[in-house]
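Supplied in C-alpha cells, the structure appears directly below.
One protein chain is absent from this view; the other protein chains keep their places.
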Amino acid sequence: MKGQTEMKIIKIKKEAWGQGLEKLQSEFRLFGPVADKDGFEFKELAQGQLPVMDLGNTRLSAKSTVYPQTQVMFNYTLDESKEDHHIMKEVDLNGQPQAVIGLRPCDAASFQLVKRNFDNPEYPDPFWVRPYEQSTFVGLACDNPSPTCFCTSVGGGPYSENGLDVLLSREGEVILAKVITEKGEALAKAAGWDTDADENVFDERRDAAEKKITAKINSDQLKGKNANDLFSAPIWEDIAFACLNCGTCTYSCPTCWCFDIQDEVKGTEGKRMRNWDSCMYPLFTLEGSGHNPRPVKEMRVRQRFMHKLKYYPDKYDSDVQCVGCGRCIDLCPVNIDIRDVCETMNNYKPLKSES
Amino acid sequence: MLTYAEKIRELSAQLLREDKVDMVIGFRKGSLPMSNEPCMVKNPGDADKLVWDSNCGVNLASYLTDRKERIGIIAKGCDSRNINTHIIENKIKREQLTIIGVPCTGMIDKRKVSNSVDFDIIEVIEEADKVIVKGAGSEQTFDKKEVLRKNCEVCIHPNPVVYDEMVAEKVDINQDVDRYADVREVEEMDSDDRWQYFEDLLSNCIRCYACRNACPLCYCPTCFVDESQPQWLGKSTNATDTRGFHFLRAYHCAGRCTDCGSCETVCPMGINMRAFTKKLEKDCLENFEWQAGLNTEQRPPLDSFNPSDPDAFVK
Partner (left out) sequence: MQNPYLPYPVRIDEIITETEDKNLKTFKFVFLNPEDEEKFSYKAGQFAELSVTGKGEIPIGIASSPTEKGFVKFTVNKTGLVTKYLHNMQVGDIMGIRGPLGNWYPWKELEGKNVVIIGGGFAFTTLRSSIVYMLENRDKFGEINVIYGARSPGLLLYQEELKAWEAAGDIKMHITVDATDDPDWKYNVGFVPTITEEKAPPADENTYAIVCGPPIMIRFTQPVLDKLGYAHDHIINSLEKRMKCGIGICGRCNIGEKFVCKDGPVFTLEELNNLPFE
C-alpha cells in the first residue's frame, strides 16, 4: 500500500507527549477531544492544550475535523461598482496541514467509507478531499469500549489501523505509538518522538479489547436480499413510530455525509456555504413545486437505514455504511437502535408472491 | 412501579379487545438502560410489550398530532395537559381518545445518572424510591429524588388532569416547592452576565431540532426556521441564527408550555432550553394567573382576547 511504512513502535512518556504536541503546533493545526460542557468534542487545540485521552469516545464524531457542520465554499460581492461582482471566488483550501489526535479507530474507518462518496473519480469534492489530504490521523486504541460499541461486527476493531497514520495505545502515563504510514512517520519526526519501544503489546492489547466488545449487528443476510423487497417490507411503521425526525442520529454519525448548500449575504458581501443536512428532515426532499417524495417519517427513517445498510453496500460492493461507534444508539432521544433495525432487516423474508 | 405497567397492559389489552380503540400509544422497553421507546400497540396480544417506569420522559401527546384513529394513550400529568392543549388547538379530538392516566412519581434524568457514576452503565433497576445503577462489577444506589429531571423536581401537576382510566391512586402533590428559583437566578443577573449565560447555554447546539420535534406544541407544518420564503434564519451554525431559533421557538410556546421537559430530555447535547420556556411559563403565571392545559375551556392567554384586558394597546 502506498504510504505504508515499515512497522515501527515508539514509546512516548508524559512529558514528551506534551512537548511533542506543542512542537507539532508550529507545523500543524491540531484537533483533539476536549471537554465541552458534560461531554467531549473534537475541537482545534489551543497552543499548549492537551487532548483528553483518558475518557470515553467523543459525543459527536471526528467527521467535523475534515467536514465541518458549516463550511464556506465561495465568497462574492454584490457591489456592482466592483469588477468581479456576482462572481464566485473559491475559498483558499490550501491551508496548514492538520493532525487529528486521539480519534478512535471507528472514526478513522468512517473517513474511508465517506471517501468513496466525496473522493469519487468523476467529481472529487475539493472541500472534503483537500482537508482530508492535509490531515494526519493519530488514533487512540480503545481499551475500554462502551456497551454500545459494535465495531468488530462491521469490519473494524478497537485496535484497527484502517484509515490511521499512527495508532496510539495508552497505559497510565505512557503512550505507545505504532507508526503506520509515511504521513505518520513524518508527524512522529516533527514531534520529536523517536524512542523505540522495547516491546510490542499491540496484539495482546487488541485481543483483550476485542473480547470486551459485546454488542454486535448481523448484516450477513442483507446482501442477498432484494432492495425493493426490503423497501416495501411491512416493517417500517413499527421501526419509525417513535422517531422524532430530528437530526441527532445523522449529525452524530461519522458516516453520514449529506449536506445542503446555502447562500448568505451581509450587506453587499455574500458567501455560499454548505451545512450538514439530514434525510430525517422533510425539507431534505421537498421540491419547489411543493411535492415531497418522502412526505412522512416512515419513508425518511427507511431511507436512512436502507441507505446505510443496503444501498451503500450494494453500490460499492462493500460492508455496511456504519463503523459501529454506537453514537446514534446512545444519543437517539427515543431509543431507535440500529442494531435492532438491522436485525429486523436481516431476518426479513418477503411473503412469496401469490401471482 | 410494576403495578403501573401491569395495569397499563390490562387496560390496553381490554380497550383493543373490545374494539374501543384502534391503537394504544405507550412505551416499550428500550434497548439501553434508562431508555424506553414510544410505541403503538394494535393487537391485544401485543399489550404485554407496554412498560412503565421512570424512563418515560418523552411527552406522548406529540404522537397524537392530526391522527385520525381512535387512540388509547398513556398519559402522565404533563402529557395530559398537552393533550388538553392539543384538543384546544384542534390537533386531536377528545372523542378519539381514551386516556389512561398515570399518576407520575417523576422521571429520571438519564444524563444526571450517567454523570454521577464513573463506570459504563449496564443496567438500572428501580426499587420503591431507589434507583440502583449497575456496571461491570460496579453498583451504585441513588434515591430517586436525587436523580429526577429538573422539571420533575418542581412539578405540581403529577396527576393527569384529564383521563378515562387511572392506573393507580393519585399521588400526593408537593405544593410548597419553589418552582422558579432557577428563573429568578437568571432574572437577577446583570445584562452582561445574562448575555453570557445564554451564549454559553446554546454554544454547543447542533440544530438537530430534537427539542422542537419532541415538543407537543411544535406541530407547525413548516416551522419558521425551515421557511425559505422569506427565510427568517440562516441554516448554518452561526450563533445568532441558533439563538434566534431557540428564542422564537420558546415564544411560540409561551402560555402553552407545560414544562414537561421533553425538549431537554431529548437534547443530544444536554442543553437546558427550559431556561427560556420556564421564564415564559413563570411570566404567564404571574401576569395572567395561567397554567397551560389544565382544562379545555380556556384558551392560552396569548391566544385569546378579553375586552377587559388591562393593557390599553390591545384595545
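As written, the chains take the letters A and B, and residue 1 is the first residue of each chain.
One rule holds for everything that comes next: a contact is a pair of C-beta atoms (placed from the backbone, for glycine too) under 8 Å apart; a residue touches a chain by one contact, two chains touch by 3 or more.
Quick caveat, the model's predicted, so the values are computed rather than measured.
Colleague: What shown chains come into contact with the chain that's not displayed?
Modeller: A, B
Colleague: Out of A:Ser169, A:Ser252 or A:Gln303, which residue would touch the omitted chain in the full complex?
Modeller: Within the whole complex, the residue contacting the unshown chain is A:Gln303.
Colleague: With the missing chain put back, one of A:Phe40, A:Phe111 or A:Phe127 would touch it. Which one?
Modeller: That would be A:Phe127, which touches the missing chain.
Colleague: Which one, A:Val34, A:Leu113 or A:Cys279, makes contact with the chain that was left out?
Modeller: Of the candidates A:Val34, A:Leu113 or A:Cys279, A:Cys279 is in touch with the missing chain.
Colleague: With the missing chain put back, one of A:Ala35, A:Leu55, A:Leu78 or A:Val201 would touch it. Which one?
Modeller: A:Leu78
Colleague: Touching the hidden chain in the full complex, which residues of subunit B are there? Just list them.
Modeller: Where subunit B meets the chain not shown: residues 228-229, 231.
Colleague: Name every residue on subunit A in touch with the hidden partner chain.
Modeller: Given the touch definition above, subunit A has residues 73-74, 76, 78, 85-88, 90, 117-118, 120, 122-127, 227-228, 231-232, 257-263, 265, 270, 272, 274, 277, 279, 284-289, 291, 293-294, 299, 303, 306-307, 311, 314-315 touching the missing chain.
Note that only the chains that are shown with their structure count from here on.
Colleague: With centres defined as the mean C-alpha position, give me the subunit A-subunit B separation in Å.
Modeller: So the centre of subunit A lies 32 Å away from the centre of subunit B.
Colleague: Across the complex, what residues on subunit A touch subunit B?
Modeller: Those in contact with subunit B are residues 36-39, 41, 56, 59-60, 69-70, 144, 146-148, 238, 241-242, 244-248, 251-252, 260, 262, 264, 273, 275, 278, 281-283, 329-331, 333-337, 339-340.
Colleague: Under the stated contact criterion, what part of subunit B meets subunit A in this complex?
Modeller: Residues in contact with subunit A: 30-32, 35-40, 58, 62-63, 111, 115, 120-122, 204, 206-210, 212-214, 226, 234-238, 265-270.
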